[in-house]
Structure formats: C-alpha cells, structure tokens
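Right, one structure below, let's go through it.
A single protein chain has been omitted from the complex, and every remaining protein chain is retained in its original position.
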Amino acid sequence: MTLIVSELCVDHGAIRAVDHVSLRIEQGQLAAVIGANGAGKTTLLRALSGLTPARSGSATWKGHDLLHSKPEKLVRFGVSHVSEGKSVIPELSVEENLNLGALWRRNAKESEQTRNKIFETFPRLEERAGQLADTLSGGERQMLAIGRALMAKPELLLLDEPSLGLAPLVIAQIFQSIRDLTTQMGLTVVLVEQNALGALEIADVGIVLNLGRIAATDRAQSLIENPQVRAAYLGY
Amino acid sequence: MIGTNRRKLLVASAVLVTGALTLSAIPAQAFSVRNEVGVTSNSIKLGITLPMTGAASPGYNKIPGAMKAYFDYVNANGGVNGRKITLVVKDDAYTPTASVQATNELILQDKVFAMVGALGTANNKAVAALVNPGRRGIPDLFVNTGFSGFADKKAYPTTFSLFPSYIMEAKIMSMYIKENFPGKKLGLLYQADDFGRDALAGFKTGGVTFDVTVPYAPLSQATPTTPPTWITKLQAGGAEVVVLFGVSSATAAALGAAYAMKYHPQWILGSVGGDATAIKLAGVPAPLFTGVQTASFLPAPADTTDEYVKLFQTINTKYNPGATFDNNILAGMNTAFVTVQAIAAAGKNLTRKGLITAIETKGSTFASAGLTPMAPTATSHTGYDGYWFGTYDGTATLKPNGGVYTVYTTDSGAGAVAKSTYKRPAMPVNGLPTN
Amino acid sequence: MFTFIDTLLIGLTSGAVYSLMAIALVLVWRSTRVVNFAQAGQALLSTYIGYECMGRFHSFWIALALAMILGAGVSALIEMLFMRTLFKRNTGPIAGVAPIIATLGLLGIIRGGIGIFMGGKETIIRPPLSNVGFTISGHTFALSPFKLVILSAVLIMMILLSLIFTKTNIGLALRASAYAPEIARLAGVKVDAIRTLGWAIAGAAGAAAGMLQTPNGTGALSPDSLEFSLLLVFGFIAAVIGGLESLVGAVIGGLLLGLVLAIVLMYVNATLLFMTAFVLLIVVLLVRPQGIMGKKAGRRA
Partner (left out) sequence: MHKLIHSNIGRLLFFGALGCLLFLAGNRVDELRVYQGATLAMFVVAISSIILLTGYSGQVSLGHGALLAIGGYSAVLARNYWSLPIWLCFAVAVLATAAAGSVLGTAAARLSGPYLAGTTLALAVGLPSIANQFSFLGGEQGLLFDVGAPPASLGADFSPYKWYFWIASSAALIALWWLQNILRSRYGRTWRAVRGNEVAAELAGIHVGKAKTLAFTLSAGLAGLAGALLAMTIGTVSPSAFPLTLSFSLLTGAVLSGVTTLPGVMIGAVTLVATPEIANAISHRLGDSGAVTSNLPGLLVSALLILVVMLVPNGPVEQLRSIRTRRSVSTSR
C-alpha cells in the first residue's frame, strides 16, 4: 500500500515537464508537493492518475500500474484525483456532483452512507444539496470537489491546488479538513500546492520540485525549517 | 515571423505555379476538321444532361435508359446510314451550374455531334446563354421542357422544342374545362415558378378564372407541413374541380393529403406531374387514381393497340431489361425515335448544319408517336402543338376519354384552341425511319 | 372555424415530426457537444433497414423496433469509428469545427452509398394505422389515428428521455460526460462508452423519426428524396429554436415551427415556407440568443 514512483518522465510537447522523478509515499501519509509555477507539479499528478501519458518510468500503487491505466479505471482501484481549479461541474446540482463520484459503485446504500459522512464534514454542502454547483462560492466548490472524490471511497487521494483562488480563512479551513480526512479515513494523500507553507504545515512529508526534478524531499517539518527551502519557497 | 511569412508566400507561390504548370502541361488539342465533330463513317455521338440524382430525378432518370434502348435497337439494325449512335449521359442534379459544366464537358471533351433531350427550363437557359450551342452551331435537339421561348429561332438558333408549351397546355385545358365542367367551382394548385406562371398566363388567355388558387414553393412539397395546407385551402374554398400544375412528387403529396382529409374533387393533372408510374413510385396506391384526369400528346403508355407503344414495349423488354414501361420510357423512346428520324432526314453526308436544315424543312412530316404534328419551320422551332385528355381507372391505367384520342391544338400566343384533324403518318417499317 | 382548427392540427402534427428529428439532434448535442448532420443520413439508412424488416416480418411495429435497435447500433458504430478520434484530438484551430464537418462527410457517404445500392427501387412503407382524418359532424379533420401515434410518440419520447437524463445514473453520467469529460473520467465515468451510448439513443430516436414520417408522408422512400435532408434542416432549426440543451425545448421548438409554418402557409402566403422558418429562427435568436429553453452563457462547444 505504498505509492512508488521511479524515474518518471513526462513530456509536454517538446518540453520535459517531469524529469526522472522518483519518490515513495507510505500509506496514511500526507505528502505535500511544492515548487514554483511550472515546476511540473500538476503534470506529475496528472501522470499518476492516467490523464497525461508518461514518457518513461513507472508508478505503482497497491501493485497497480498507474501510468498505463485510464483514470476511470484507477478510480476503481481507489485512486481519486481532484484536478486543478474548480473540479466541479457547474451545470449539475451539488448532490448530482457528489453522486457522480459514486456512480460506478452501483451500491446506493453505501453511497448514501458515504454522502452523509461527507455532509458531516462539509455541512455547507448539505445546505446547498439541491442548488446548481454554479451558485457555490470558491471554497464551497473546493469542498464539493473533494467531496466528490471521497464518494469513490478512495485510498489514494491526489489533490491539485485546493487553495487556488481562495481567501486565507477559507484556505485554512480546507487544509484543516484535508488533514482531518487523512487521519480519520486513513487516506494516502498527495497534495500539490503553490501555498507551500500551508501545505507543509499539515503534511507528513514534503517534496520540492524544481524544473521537473526533485530538489528536496524530507519530513515536512524539516523542510519548513530548512533555510534554503524557506528562502526559495516559503518567502521568509 | 518574417521567416514564416516568407515560407507562407513561397508555399503559396509554389502551389499556384504548380497549378498553372499542371494546366499548361495538358496539351492543347490539335485541330482537325475532316469529319464533322462527333461523326465518323460508322458512328454518331450524342449527349444529354438531366437530373439523374436529386429531388427532381425520380421518373426523369428513366429517360436515358429508354433512349439508349431505342438507339441500340437501331444500331442492331444497321444504324442510320451505317452509323451507330451512342449517347453520353451526364447528371446535372437539376442545377444550372452543373448543366453548364456537364454540357461543356459533352461538347469540349466528349465532342458530341449534338445535344438531345436536355431537361429543365432554367438549365437549358443557362446552357444556351453560356455554352451557347447556337454560336457554336451545335444542334440542341428536342429539349425536354415546355418553356415556350425555346421555339424562338432568333434567340436559340439551334434549339428545337419537342413538347407543347405550358401555355398551350393551359389554354387547351381551359377549353376542356369550359366544355366539360361548366359552372363548377374551380381550384388551381401550381408550382410557384415560371412553369406554374406560364400556366397561369395560359389560363388567363384561355378565359378560365379559378375560385381558389394555391401556389407552392418548389421543393416545399416534401415537408410534412405543406401538402395538408393545400388541401385545407382548396377544401375551404369549395373547389369541385382541381387543376394541378406541379411535379409528380407534388401530385403524389396532394393526392395523399386529399385522401387523408376525405377530399375528393375532380383532379385534372398537368402533363408534367401526371405520370402514373412516377406518382406511384412516390407512394400513391393505384386505387387513389380512380377518376383522375390528365393530358398527354403521346398515346397512353398502356394502349397496346397503338403500333408505336407496341414496338417501344418490345424494344424496352429486350434492350432495357428491368425498367417498367411507362410514360417516361415512352417519351424517351419517342425522343430517340424523332432524333433518328431527323438524322436519317439529314442524309448520308451528316453535318450539324444539314441536320438543322433537315428538321426545319421536313420536320412537320416526321413520323413519330405523337398524336399531334410537330411544327418546326425555318423561322420557328415549335414541337408538338396539342393534347388529348384521358382518365385513370382504379389500376392507374390511363384511357382516353370516350375511348378515342380527341386531340386539341393551339399555339403559345393568342391563337384559338381547335380540335385537331391531324392524322398520324403510319409508322415506318419496323419502327426504323429511313428518310 | 374548421379551417383554423385544421391549421392548428396541421401545425402540431407536422411540428411533431420536426420535434422527433430535433430530439435526436439534441441527444447528440447533450451527450457529446456535436451537431450531427449525419443524423439525416442515419435516419434514412435506419428507415431502409426498417423497410427491409417489414418485408421479412410483415409488421410495422416489429420493423420500427428493429429499425430503432439497428439505427442505434449504426449510430454507436459511427461514434466509435469516427467521432471518438476527433474528440480525443481537442487541440488545433479546427477542433471545434472538425466534428461538424465529419458528420457532413458521413451524411454524403451514407446518401451516396444508399443511392448506389438502393437507388431507383420502389420502396414504400404504408402506415400501420389509418392516416385518414377523424370525421366529426361531417368534417374530416387533419388529425388521423396514425398522426396521433406520432404526436404521442414525441411526447412519450420527450418525457421518457427527460426522465432518463435527469433522474437516472446513466443520465447523470451522460450529462457529466458532455459538460466536463475530464472531470467525469476522474469521477470514474467511462466517458467513451457513455458517449457511444448517447449516440446510440439518438440513433434510435432518428430511426423512429424516419420510420414514422415516411408513412405519414406519401410513404415513398428514396435516397434522392429531399425529405430527410429537409427534415434535418427543419429539425435543426427546431432544435436551435428550442435551445439545443433541452428535450422539452426540442419539442417546443418543433411544435412552434410547425404551427408558425402552417399559419403562414394558410393565411399569409402559401409559398413562404423556407423564408418563414428562417425569419422565425432569427426572431427567436434575437430575443434569446441561447434559444427558448437554453441556459444563458452556456459552455462553448
């Protein structure tokens, strides 16, 4: 139950976006991937969920080959990906967005239980269950996106920039829920974040990407304390 | 940026130059005028354009097969003066653009001796204006349209009409209605284009006024909204006799919609949309034809007592297998027959000029299946000039009213309508014209 | 008075036929964001299939069912063979236009193929129920048992399909795949299969349109008959008027188009058919650029 990535390379046209990345994330860990814009964070995540084809290397989870599976298949192996930006469908209602995440499970009862649990975590979603997702605020949309991913009962959660475009207070709230979910549900989480400090504060381990390569990996706390990382990514 | 622009320009020039070179690489055809174009000592090449595909094609697309069958029959019997006739057929889908293109190909590429039976008013007009067979001296024989203008030799020096004009038809129909349905409420359903408007003019000259007139836009008969509205209008106007000047698909739609609304007036169909096989092909079952009347200038296609019909049926079975004998086949064969008659009349030394002179001088004595005479002269290229009326029975078989062909004749101008006294010349032996 | 009632009936019953075609177009649009011009060709092909089935089974209803099933199959096949590749390639300036153009090409191929193999043959489908209008107190109305079947088929299809779209899991998957294919995939929806399914349903609806309209008209079926492409144009106009997004809109658009056409043909000018359709479309779009039932600021295709 370990996520093992080795020598992963992903090309974006003529540009190598992810360059020989190897990493290992243990079960139950929350790993924060940080780095500057264009460091290859999103591409790494998209490769892991089968959205972007990899050039070479390997990535396995529970013995499944992540690189050569379609995303809709990976969901069935317990890999859920919340993509960058507003990963909800504005034309659907909040409830429909949630249900979408559990369509493949075909077990209405189980799905309902999961949904109730998600409503407990994000009560705002329950209040707005019948509304179109289009009417939600940014933070609510992010909650909905994560909620939708959770509906699939994932074991590995790939989160892409959940803090994007949100107000500081809301960010703190979202980060806290991510931490809580990880602990409560025993999830393994890969969290890609521009907001490096916030991400490292809740993470167990941290990975710093630079121009597609791994610049540093360490326990999150150590990275926060690392003067070079602080200077380059944490801004103080 | 400059680089891409330059490359773009270079590519553009390369492509254009290649295009130009390709064009110029095709050698200009050498000129050799020993024989008349399209004629050799043992062959004659003719061309036709007509809709073989598209909305206007059903029915008409049987014509070339019938013409070819008759030519094959003639060829099998030694041809005309030892020359065998071939017919090159080009589809124009009933659009003038395609007619012009196809006629150009026939004349410039296939190098046909003459055009014969080209179909459609707008198409023939476009061809006459642009390809201009007249200027080139190319005979444009027996065009398949009732537009009266083509008989005008000044405007169309090499074009010959075959059909009576739509104006003649409407004038004759006026007389027929006045004689047979006096005092009845009259309705007219017509295609709102020159074809229908020619008919309107004819009815005006003929002195018939309609109580209800329903025009329809060409092609609109194919939509589910249109045909029921015709019937509702005619019904609301109380029309007891309805004249229909439209294409067969419109006739079919009208008969079907009338049946659905239990409306049973006396139908009188114009000759264009009055062909039973085309209407049946468009979905009307035979019983609906009972009592429907129509006009024609050829004998009824089911009239086996007619020597032409009998011969044409035999030829059709042998040389055009699989095609049901109907009015289109009859018309196609007759056009081919008149063509052969004309070519034979032009003599052994066949030239385009000679052919035109032969039709102008001898045309009115030509043998043909037509029950009225053809009337070409040196000044006017008029074709047949009359009609008879018949009634369909429950098996969609057309029979002349009263069992005999009563032919009315008139002209496209203000001339009166009269009963014809024309006696058709006997058919040449075996249906092979020799003079 | 009778004339006016008949005008309305003509409008509604012919509008129902446009609605059928519009439903098929809306289904494809809703599930894949493509305007499927091949729909007319598919309907033609399905109706020919239905005609062959009638020859074999001597029952219109069995033929209708088979035509719908096989029509769905053909449609699914088209999606898998052609459209799937085009959807995948969503870059380049032509990406938005390519599917439309491909469907135009398919339309040409289907019509040409049918022309070569079925051209010139006499193919007539007779209605299974009387198409003669009901007679009440001496007047025969422009509404027949068979036309009632068409009207109810339209309503049933609209209600049934709307329910499928809004109330079922498959409907949810269909909508999600159309709006946001990537998110749908990440949520575990097999988007490719769902899209094929959307096309299949549309193929069945188009087949129903062809099978019902042919005997409703003169009954004749020919590759050259403009019926189906005219139906496509009018069906498309109906769908656009209705807003493309909504099945209810498609039906409203079709009925409205039929009614306006019938009224204009009857009371204004009998030759104005095509212009009327155009003017109606322009008027509706000027007032509501997204169509009657369309949502404002819809996603770009």
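Note that the chains are named A, B and C in the order they appear, and that numbering of residues resets to 1 at the start of each chain.
Quick note on the criterion: a contact is a pair of C-beta atoms (placed from the backbone, for glycine too) under 8 Å apart; a residue touches a chain by one contact, two chains touch by 3 or more.
Every value quoted in this text rests on a predicted model; they were computed, and no experiment measured them.
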Residue in contact with the excluded chain [from B:Ala76, B:Leu108 or B:Ala378]: B:Leu108
Candidates C:Met1, C:Ile136 or C:Leu286 - the one touching the absent chain: C:Leu286
Among B:Val37, B:Ala122, B:Ala201 or B:Ala286, the residue in touch with the chain that has been omitted: B:Ala122
Candidate in contact with the missing chain, chosen from C:Phe87, C:Phe141 or C:Phe236: C:Phe236
Of C:Ser59, C:Thr85 or C:Ser152, the one touching the omitted chain in the full complex: C:Thr85
Hidden partner interface residues of subunit C, rising order: 29, 35, 82, 85-86, 89, 92-98, 100-102, 104-109, 111-113, 115-117, 119-120, 223, 229, 233, 236-237, 239-240, 244, 271-275, 277-279, 281-282, 285-286, 289-291, 298, 300-301
Hidden partner interface residues of subunit B, rising order: 2, 5-13, 15-21, 23-24, 26, 28-29, 52-53, 57, 61, 64-65, 89, 91, 93-97, 100-101, 104-105, 108-109, 121-122, 125-126, 129-130, 132, 147, 192-195, 197, 217-218
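Going forward, only the chains that are shown with their structure count from here on.
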Centroid-based (C-alpha) most distant chain relative to subunit A: B
Result of counting contacting C-beta pairs for B-C and A-C, higher pair: B-C
Chain centre separation in whole Å, for subunit B relative to subunit A (CA means): 75
Between subunit C and subunit A, distance of the C-alpha-averaged centres to the nearest whole Å: 43
Touching residues (chain side subunit C, partner subunit B) in the complex: 2-3, 6-7, 10-11, 13-15, 17-18, 115, 119-120, 122, 124, 131-133, 135, 140-142, 144, 213, 216-220, 222, 224-227, 230-231, 234, 258, 261-262, 265-266, 270-274
Complex contact set, residues of subunit C against subunit A: 169, 172-173, 175-176, 179-180, 182-191, 295, 299
Complex contact set, residues of subunit B against subunit C: 53-55, 57-58, 61, 192, 214-217, 219-220, 222-230, 232-233, 236, 249, 252-253, 256, 259-263, 280-284
